[in-house]
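The structure appears right after this line, and notes come after that.
Yeah, one chain of the complex is gone here, protein chain that is, but the others are all in their spots.
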Amino acid sequence: MASRELASAGWTPATSSNFSMRVDDQHAAITISGRDKGRLAHDDIMLVDMQGKAVGNTARPSAETELHTQIYRRWPAITVVLHTHSRTQSVASRLFAPAGMVRLQGWELQKAIAGQTTHDSELVIPVFSNTQHMPELVVQVEAWLDSGRPLDAYLINGHGIYTWGRDMAEARRHLEALEFLLGCELDLRRLSA
Amino acid sequence: MASRELASAGWTPATSSNFSMRVDDQHAAITISGRDKGRLAHDDIMLVDMQGKAVGNTARPSAETELHTQIYRRWPAITVVLHTHSRTQSVASRLFAPAGMVRLQGWELQKAIAGQTTHDSELVIPVFSNTQHMPELVVQVEAWLDSGRPLDAYLINGHGIYTWGRDMAEARRHLEALEFLLGCELDLRRLSA
Amino acid sequence: MASRELASAGWTPATSSNFSMRVDDQHAAITISGRDKGRLAHDDIMLVDMQGKAVGNTARPSAETELHTQIYRRWPAITVVLHTHSRTQSVASRLFAPAGMVRLQGWELQKAIAGQTTHDSELVIPVFSNTQHMPELVVQVEAWLDSGRPLDAYLINGHGIYTWGRDMAEARRHLEALEFLLGCELDLRRLSA
Partner (left out) sequence: MASRELASAGWTPATSSNFSMRVDDQHAAITISGRDKGRLAHDDIMLVDMQGKAVGNTARPSAETELHTQIYRRWPAITVVLHTHSRTQSVASRLFAPAGMVRLQGWELQKAIAGQTTHDSELVIPVFSNTQHMPELVVQVEAWLDSGRPLDAYLINGHGIYTWGRDMAEARRHLEALEFLLGCELDLRRLSA
């Protein structure tokens, strides 16, 4: 299963991170808060509706569930949302938070993002302020989306990344490519100081 | 077994590090000094009392045993103490030794530490001076505890980290989160220079 | 298979990279664009002629196929061409692009490159401009070759490395040595700033 592979790559330290998959127009399956993502079993996944409320069970959905369902509501073609906390993602979010975004340009691997056809385009990843109150994050994401700018992924400051895809392969390709590109940007910055 | 996983993650170089587990009110089991933590067998673990003296065998307890039993004596709910020497832990301890502590703030993963509920709090990890004479370390830890400040873990300068938990899962979550957070702090410092 | 090992070493993020092997004077087998290099099956490899056109099948050869066949046309003894995108390769290409080349000197491991007999020689790896139009890259490589300078490998800016060998063992030794040497150069530069 994908979550085991992401865990073994060090992207889900200390039971953080969560993953979801669309079930149908009205429902998604999402990992339950606080479980070890390297050892997920059937009981660690729950069904929620598109407002992020539990369906058919009494477990508490992760506080971040609303961020997943927001993406599913906005884009019917998206079927997978991944949220991870790698060290690279966390550090990049802190470094670029004052600018409010990471601007990626000149990297061939930008083409791994759906719709990107050349290393010459600019790929922009916003960095939103962290908060323990999820509705404030939902509002920040909604404002970006409403501004009409493209959104392939976003960082939350000091926290991690959200990205998604039309299927698991695309979502994982996006996550892998963004992890790589953020790592390259950090390296280049260390070297160009 | 947990010690094998910690060894394979590179946290126990060259037979360093030791791990212990509370057996009852008066006893703990602890790894024996100088054994390869990636290949522990039954004979590499010994029983000690809460003053760190061997019970029922003649092996020499690790000099650092007193640091483990100090934690068990102070907090009856703690059942696992882990001490490791990763490169990140060693380097962070040297870097922050002049300040006497590492102050962590703004990282979502601080919430992996029991009792932390927001990235906005400050998580303080003291850095104590290294010494080959353990009672001096015991005194430094005792002084911090007696000052009433919280203590979730401590670094020893040029040496490594001690952390603990109410069960193995919590102790490992603390260790994994602290390793991650110290790594993030070092990266951020390299980038912000 | 070699491609699985290269994938697991993190050199082929997000389905990038491609590998080829000479079949005879007129043909080479090459990996098909967009497949996961960690999970290659028989169907993910296609036959091309020395102009990079598909032979006996209708799959689209990777746009970068011409860069492989250019090497086979130039040197009849070369039987393997490898193209990877590691983080080190990508970052080094960006850092050294303004100089147009990486100059390696003083590293014992330069001797892993065929024909290098001492750490005292200078090993030069050109960095070519990236483009989505392959014929422009072919021209850059051809111009370097026509200048009579040795060519053991080249970087493409923001993109990755091409290297080759008389057999798979030599090609892999070249790739492994260059990855190592570029990593050392980046480290040394961070430390000497």
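Assorted remarks:
As written, the chains take the letters A, B and C, and residue 1 is the first residue of each chain.
What we mean here is this: a residue touches a chain if its C-beta (ideal position, glycine included) is under 8 Å from a C-beta of that chain, and two chains touch if they have at least 3 such contacts.
On a predicted model such as this, the values are computed, not experimentally measured, just so you know.
Shown chains touched by the undisplayed chain in the intact complex: B, C. One of B:68, B:119 or B:159 touches the chain omitted from the figure, and that residue is B:159.
One of C:23, C:112, C:134 or C:168 touches the chain omitted from the figure, and that residue is C:112. In the full complex, chain B touches the omitted chain through residues 13-16, 85, 87, 90-91, 94-95, 130, 132, 156-160, 186, 189-190, 193. Although one chain is not displayed, its contacts with chain C can still be listed: residues 106-109, 112, 117-120, 173, 176-177, 180, 183-184, 187-188, 190-193.
Basically, only the chains that are shown with their structure count from here on.
Common partners of chain B and chain C, by the touch rule above, are A. The rotation relating chain A to chain B, fitted on Cα atoms, comes to 90°, given as a multiple of 5. Using the average of C-alpha coordinates as each chain's centre, B ends up farthest from chain C. The geometric centre of chain B is 45 Å away from that of chain C, both derived from CA atoms.
The mean-CA centres of chain A and chain C are about 32 angstrom from one another, to the nearest whole unit. Shared interface positions of chain C, defined as residues touching 2 or more other chains, are absent.
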